[in-house]
Every structure is written in structure tokens, then in C-alpha cells.
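This report concerns only the one structure given below.
Note that one protein chain of the assembly has been removed; the remaining protein chains are unaltered in position.
Think of it as A and B in the order they're written, each chain with its own count starting at 1.
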Amino acid sequence: MAIEHTNLSDPAGIDPKQVARLSRLSRLGLSDDELQRLGSQLGAIVAAVDKLAEADTDRVDPTAQVGGLTNVCRPDVVLEGLSQGDALANAASQEAGLLRVPAIQ
Amino acid sequence: MTLLDRSIVELGRGLRTGEFSSVELTESALADTRTVDGELGAFLRTTAEAAMAQAAKADRQLAEDTGNRSPLLGIPVAYKDVLCTKGVETTAGSRILTGFIPPYSATAIERMEAAGAVGLGKLNCDEFAMGSSNENSAFQTTRNPWATDRVPGGSSGGSAVAVAARMVSAALGTDTGGSIRLPASFCGVVGVKPSYGRVSRYGLIAFASSLDQVGPLTKTVEDAALVLEVIAGLDARDSTSSSAPLGDLRGALKAGVSGLRVGIPKEYLSMEIEPGVRDVFDISVSRLEAAGARLSEVSLPSTEYALAAYYVIAPAEVSSNLARMDGVRFGPGFGSAPNLMAAYESARHLGFGPEVRRRIALGTYVLSSGYYDAYYLRAQKVRTLVSQDFEQVFKEVDCLISPTAPTTAFRIGERLADPLAMYATDLLTLPANLAGVSGMSVPAGFAGGLPVGLQVLAPYMGEATCFQVAATIEEMAQIWQIRPAGHANLESPV
Partner (left out) sequence: MTSIWEPVIGLEVHAQLLTASKMFCGCRAQYLGMAPNSNTCPVCLGLPGTLPVINQVAVQLTIRTALALNCEIPEFSKFDRKNYFYPDLPKGYQISQFDLPLSLNGLLEFEVEGRLVRAGITRVHLEEDAGTLHHAGEIQNASFSLVDLNRAGVPLMEIVGEPDLRHPVEAPAYLAALRRTLIYLGVNDGNMEDGSLRCDANVSLRRTGASELGAKVEVKNMNSFRSIQRALDFEVARQTELLDQGQSVAQETRGWSELEQVTVSQRSKEEAQEYRYFPEPDLPPLVISRAYVAELRAALPELPMATRRRLREQYALSEEQARLISETALDAAYFESVVAAGAPPAAAANWQVQNLQALCNAAHISVSGCPVRPELLAELITMVVTDQVSGAVAKEVLAEVFETGARPSAVVLARGLGQVSDTAELERLVAEALAANQKASADYQGGNDRALGSLVGAVMALSRGKANPKAVGQLLRDRLPRK
């Protein structure tokens, strides 16, 4: 396997529709101006990150985590948690012991 | 001179002989947070009342000789605001956490408190630790005490400044791509990035979970060892924490470097490095050689890909880690949004600064279907290559040495407009995070009146070697007593 791709990205920026999708997916609520600016910055960063394509990663396993630990588990034991009051203490909006959020649709 | 010009060991001696009390020490430190810090802006908030109570308790323990022999008993310290403190607002430098009062403390902080350290408050940092200059804090700009028109480095800038300006003896910071080592270098203090898993991450507001580590910033290498001994070790609440023994750090401080094999990574030195920084490095290398170390050039060939891998992996984890910042359970909420989507967007748009948004978007991008293999998966494979480089090179040498950063502290605002230039600040530090090895920055000299730190890297769980080399560099440089006040125009004493 040789290098699979070169410059997926356009250094001038990434597609505004794509940026809008990223903003929506990550709930960033960006304005059109912000999308524009972010698009060109992301374009530049992604272009730099395209450097990865040059690395020879044939037959290399991915590393998600260093340290080599495995099977770190806890015993199935119940521990004291928070009271309802403490659980909700930081919430901006609550009602009858429940967290309140606006209409889902 | 203030009492806090002294090292932790010296302060401990003063406390135990009754020369001064922890209450006196703490009062004087708190006074500095009100005066000295007015210009520097290291503290986001102080916890004076709790500090005085803790100091009084330490004084009782010192008087009663209760058996608490911890060297940190009664010593003023402070914590980067990404570390949760029970009952004390913790914001991670972000508007989205304004008013968040955790019902728990980070394990590292619990251990500091159990050792009797006196916590003075929470220190400024780049928002969610994303930045290299502290300019990304939502709340204030922290200034470098050596030149107040310059950045302190980031993201643990408040931590470095609080120590450099003698407001505390030690601060905890966090290092994801250099966030302890870089500000330590810029502010002329010691900063340790422990091996991944050495210190519990429980209660550390995650930036990039597979890279983050908590570590100390102190005036001296020995002080750093004393703090690391307290905070290191297995924690059942962090599945990635390790039980590997820390080794004999205090022994390492006195061991010298005779016969030690010290590698100079040629890829690090071939980067564009400011001449003054290069001078400090060269002088230190010749001193180490004179002290008996065996220096050699070594190669970490995948270094050129490390930055790219880092700026894929870290944002990917960020995009997920910061999803919990949704305004529902904590944070300022979402006002009168008409529906859930608008509520989320309102909370997150108002709550996050530009750098955080940038990284969330980038992370979302590299994890999206169609891009995952080309970016995220490939970055993980490059991470393997970077780790293999370190494994290979540590068969040839015991440790590596390089400048911590290519430059000294830059001017406030200088790199804000260009994210890539800012990212390049971490070129020399971030490979260690990708590989999880131990690292440290130790002040070695000055360039243009600004501190220069050297980075020592040692194998995974090999902190003792870092301390061994750093102690020698510190001893030969003889600069740790030099304090920033009045030295803004100091010419390099090296």
C-alpha cells in the first residue's frame, strides 16, 4: 500500500457546507461570518495535517492509548453517590427534582 | 526577598524550627496575590479563608508533631483551574463553566491537601488548557513576570507565573502537548510532565484524555520531586493510572551524570531555534559533558509527523470530551432558547472561545466518516511510529536533552492571528505526550533577559533519570535564586 491520498483538503479553505455541517454536528451555533473565518482556518490546519499522508504507516498498528494497561476493572460494589440536591446544585434550570430542558423538537 | 524565595526544604526547616508559622507564611503569600498579582493576573480566584484554616491546622500539626512528616505541610501552593476543587468554583478558563462548583476534588489535589499543603486558589490557564500563551483564557491575560508585555506560555501559564513571582512554592499544572514544560521554560521555573498514567487524571477537566498529565511547577528540581512524590501513584478512579513505582527521586537528585548516556535528538535541533536559546543549550551540553555525561546525537525520524498527528488526535478527543458542556447539568444555562438545538447552540456558542471552537470543529472533522481513516486512524498509526522512535532511541541513550521551546517568551498578541504559528510553539514538547514518556523543563539560563528552559526526556516511567539530569543542569546553572522582579532587562548571566 502506497500513500493513499494527497491533500484531501483545499488549502484555501474547506467547503462552507462542510463547515456548517461540523458546526451543526458539534452544536457550535456559528454565524455565517464565523463559519467563513473558521473554514479558511480549518483549511490551513487540515492542509498542514495532510503531512500525515507522507508517513509510511504500512503494517503499523494504531495506538489509541499508551502505557499498555489491560483489564482495569472495579468490583461490582455500590458506593455512596450524591443527594438529589447536590446532583442538581449546578443546574441552571430544574423542576421537581428533574433537570429542565427546552422542547426537544 | 520574601519567605517564598526559599525552596520548599528551606521553608520546611523554618516552619519546624519555629522561625515562622504557616499562618505567617500564608498571610504573606496571600498579600502577594493581592499586590504582585494585580499586574500579573496568575490567579483567577483565591481561597483565603480556607487557606488560613489549612495553615492554622498545619501549625497545630507542626507544634504537636503529629507524625505528618510531609515536606509540603504548611507550604503555600495553588492549582491550575482545570483541576476540580470541591466547593470552589472551577472554570478551566472557560465561560461555559462559569459558576461550576464541583462536588469533588481532583485526586492530585486531594493528595496535596492530605499532605498538608496550603491551597491559595485557582490559577489562570488557556481555555480548557488549549493554547501555548494563556491568551485563550476567557477571563484574563496572565503576564510574564520577566517582561510583562510577554506571554507566560501556556496553557499552565498561571501556574508558572505564581511560582516564578514567588506567590506560591509549587503549583499544579497539566501538560497535553507541552503545557507544563513550555510555561516553565518561559517563566524560568521547573516543570514536570510525568509519564502518562503516573498521576491520576481524576478531577482533571479533560482536554485530550490520552495525552493529559498533571504535574508540578516549582522553583527547584528538588521541590518538584517533593510534589511529584505526593501526587503520583495508582488511583482506582482513573483506569489509566499506573502502579509503577516512582523510583528514588531524592537519590537521583544527588546521583550526578557521570557515565550517563545523554542523547541530542537531531530532528529537534534542526528546527528553527532562536540563537540565544541555542547558546544556552550548547553551554549546558558542554557543562553536562564536563560533569561526565556521554553525549551523542540520536535520531527520532518520525518527529516531522508528530505535530500533524497531535493536531488530529488531540482535537478528536476534545470534540468528544467537551460534548458534556451542554448547559444542562452545570454552566450558565441557555437562556430562553425556543428548542433544544437552539439551547445547545446558545450555551456552546456563548460558552466557548475561538480556539476551543476551532479544535472542536477540527476534531469533529477528522472523526467524520470519510475522513476517519485518512486523518484519525493514520494519526494513531503515526503515534505508534513516534512511540517506536522513543523506544528505539532509549536503547541507545538513557535520556534526551533539547531546548524546551524554540524561542523565549513571545509578545502578547504576536501569534494570536495565526493558529499554526501558535501550534508550532509545542513542536519540541508534544512528541513526549504522544509517546507517554516522562519529561521535564529546567531553567538553564537567559536569552535577552528572558529565561530559557531545557527539556529532559526519559523513558516511560523513567522520571528518576529526568530528575538526575535536571538536578545537574540546575546546579551548574546556579540561577534558581534569581527572581524576576527588577530583572526585566537582565542580560544573560550564562
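Note that in this section a contact is a pair of C-beta atoms (placed from the backbone, for glycine too) under 8 Å apart; a residue touches a chain by one contact, two chains touch by 3 or more.
All figures in this text were calculated on a predicted structure; none of them were measured in a lab.
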Out of B:Ala323, B:Ala342 or B:Leu416, which touches the unshown chain? B:Ala323
Of B:Leu11, B:Leu25, B:Ala55 or B:Leu97, which one is in contact with the hidden chain? B:Leu97
Using the touch definition from the top, which of B:Thr2, B:Ser28, B:Gln61 or B:Ser368 touches the missing chain? B:Ser368
Residue list for subunit A contacting the dropped chain reads 25, 27, 64-65, 67, 69-84, 87-88, 90, 95-105
Which parts of subunit B are in contact with the chain that was left out? 82-84, 90, 92, 97, 100, 102-104, 106, 201-206, 208-210, 236-240, 316-317, 319-320, 322-326, 328-330, 340, 344, 364, 367-369, 372, 376
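Basically, only the chains that are shown with their structure count from here on.
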Approximately how many whole Å separate the CA-defined centres of subunit A and subunit B? 24
Over in the complex, which subunit B residues touch subunit A? Could you list them? 99-101, 103, 195-197, 210, 236, 239-240, 242, 302, 304-305, 307-309, 311-312, 319, 323, 326-334, 337-346, 348-349, 352, 357-358, 360-362, 364-366, 368, 371, 373-375, 377-385, 387, 419-420, 423, 434-436, 460
Can you name the residues of subunit A that touch subunit B in the complex? 4-5, 8, 14, 18-19, 22-23, 25-30, 34, 38, 41-42, 44-46, 48-55, 57, 60-67, 69, 72, 74, 82, 86, 89-93, 99, 101-105
